[in-house]
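Structure, as structure tokens:
Apart from one protein chain that is not included, each protein chain of the complex appears where it belongs.
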């Protein structure tokens, strides 16, 4: 649905940061305030603009580096890959799209799962990747999220999921819709086991992803400015035939409307997660 | 709280119907449309104006006659009576108020409890009486509601409560507030036993009564035009300093706002209750 | 009754028959031979048309203004029904109907999307597009079903959840997601029927069922063909191509393992005979309830979980 935005913006800048015309790629311009930032500084600030606080979209690798304890993250299920089982062809075949994306990202699909620790708290985690086909949720994303949850149903570690997704992957038709039910059902089982689940909603989290595991955290944390919506802004504007107010469907808006618990700066996220997980987890160290 | 309305209106007409100046009391004027109604006709229409549908406030005895199967109702707990344990004195002592009300109504307090059947479906029931001290909830009302629920926890018959109350009985201080918790706690146990509870909200149901058992029905049925509110209209007008819209806090308003399931004409209530109870009750005849 | 575009040739033949009949009567001429011939041709054409419907034609049937709606089907199917209202939180959403009913000795809770048959009704029902309040009403009723051990029957018929400003404010995503999770946890059986349009998350929001049936001319899709066309094909007019590509018809949904069976409709579509549709649905409900009656609660829950757990196609 609101994957529409990803497609619309595709030709423009969806890369993590606008590269400047300086050899060596050491300088980057902030998308929000146009400040020229030193690439290395930006990285040491978790890709948050030190001037305006703008949160750049980041890759799973970067997120792992910023959030998880050094070298604690071990990937799982990297072998799970997509299939063009409908023989879907729009302007291009789904098979080709998959092949190209896999080549570009050297990864099977728009998600990385694994086990790691955050401030010494062990968790099972999944991290979505908006750069990979708009973070769209097909069978692979659904399966890998579900397996992450199932690992926690077994080992009782908390689950942390970082979402970033335009919604369902239309090229997998109804099967992509079913991933919403599959992942949500797994979360029901997780809750029965009294294992905490924290959802970190990153820019953007829309469509079917928002209406399933992304919003179902025991605690929902949003990154500042993240677009979080079921229907995309464009669709709504078409429906109600008027401009949407500024800030509509952004993290801070959702906080005000009671949908997320916190809007947390990425630079404080690690610490927040650690404190939260320790307080919540009935199977953790504090509880023993 | 919103028992304020009862006190304010006390001097005016709060009797079930305005008596006309004709000997024999056989004619009654409709409070709403001023139609002159034959007392006996009115009674055969469950005290609903045949012209405009206005629902007169009725006594527990009348309600039992209109809703329950003929001679099926057996009263319980009639011996439970109020005590002036705070030695409360406002313009009059609570003791005196109790004594006068008991004399006038030949009943201990503002509620009748018992067991009966509605269309052959056996139920435990309580029926509140607004005429008795504004249907205010003190220890006796709370205790009798709780006992009715407890009987159902034991015998698994559905519970039906007809509410009509201005709220908590201030003369019993904090103890009247605690009745909200006591009755609601009993309903939690009832739900654990999977026994249905139907709340019939009659005019008026306000204050502490509305914010406890009255609104907690598995199904909430309201009588047409019934005032149902937590804060009374007058208090709200004072707070927001403007007139309230017409129909605010009336049964139909609550239906629109999702708080009651149905607004049912008293003349159809018996049948509706019967059908509902049969469908809902996992311990009933249909379920066997 | 509104004629669908692909029914035009058939309509022309019927018109001709009508004209001949009139002529025959007025002119007192015997045209029965000619009439019979055209009638035979019409019958042949009719069978041909309806046997070879393409996905976008089926979409048209699924959206036919006279398609049987949830409320009507409920009243045709069940012996008793009492509609209940409200989410106990904010509103009563007319785009979702629900209540308690009985069917023989079975006590059930019924929930469905509700469309209208004319403009006025459709505006009131918001064209069957629920706000969050609708999903929350559905959830409240289903939770009641769980409490009183009543099987849940749902009727799916929506273009999708309403993409409105206030719907987003009140948490459309949250409302749908919560239903998905909660429905997965119920220990009473859930039987769902896609009776018309099964549009996206708005459909699934009351569709996490133990058994899912497609009506013969119902469709179920992750996004409307129009939406898919405008995003993926960059051309909203390619809806028919998108409808085809997404595999949204009853046989395809069954083949993908998402639906468990198809409920037959009268030739030409359910709008020609609501009672026939109701009868077939009733049969499916009765038969399934009979099966579920002998199953333990844990088994019912497990079966539903397993059903959704295995959905997805991937390599590993």
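When the chains are written out, they are named A, B and C in that same order, and each has its own residue count from 1.
The definition used in the following text is that a contact is a pair of C-beta atoms (placed from the backbone, for glycine too) under 8 Å apart; a residue touches a chain by one contact, two chains touch by 3 or more.
Because the structure is a prediction, the values reported are computed rather than measured.
Can you say which of B:33, B:52, B:181 or B:285 touches the chain missing from this structure?
Here the residue in touch with the unshown chain is B:181.
Which is it among B:29, B:189 or B:267 that touches the chain not included here?
Of these options, the touching residue for the absent chain is B:189.
Based on the whole complex, identify which of C:7, C:157, C:174 or C:216 touches the chain you can't see.
With C:7, C:157, C:174 or C:216 as choices, the missing chain is touched by C:174.
In the whole complex, what residues of chain C lie against the chain that is missing from view?
Residues 88-90, 136, 170-171, 174, 178 of chain C touch the chain absent from view.
May I ask you to list the residues on chain B that touch the chain which is not drawn?
Touching the missing chain: residues 1, 3-4, 7, 77, 79-83, 85-86, 88-91, 138-140, 142-143, 146, 168, 170-182, 184-189, 191-192, 207-208, 210-216, 228-232, 235-236, 239-240, 244, 248-249, 257-259.
Please output the residues of chain A touching the missing chain, sorted low to high.
Interface residues of chain A facing the absent chain: 191, 194, 196, 218-219, 255-262, 272, 275-276, 278-282, 286-287.
Everything that follows uses one rule, which is that only the chains that are shown with their structure count from here on.
Central chain, going by Cα centroids?
Chain C is the most central one.
Comparing centres built from CA atoms, which chain ends up most distant from chain B?
Farthest by centroid: A.
Between chain A and chain C, tell me the centre distance in angstrom, where each centre is the average of that chain's C-alpha atoms.
The mean C-alpha positions of chain A and chain C differ by 33 Å.
Roughly how far is chain A from chain B, centre to centre by C-alpha average, rounded to an integer in Å?
Here the centre of chain B sits 52 Å away from the centre of chain A.
At what distance in angstrom does the C-alpha mean of chain C lie from that of chain B?
Computed value for the inter-centroid distance: 42 Å.
Mind pulling the chain B residues that touch 2 or more other chains?
Not one residue in chain B touches at least two other chains.
By the touch rule stated above, which residues of chain C touch at least two different other chains?
Not one residue in chain C touches at least two other chains.
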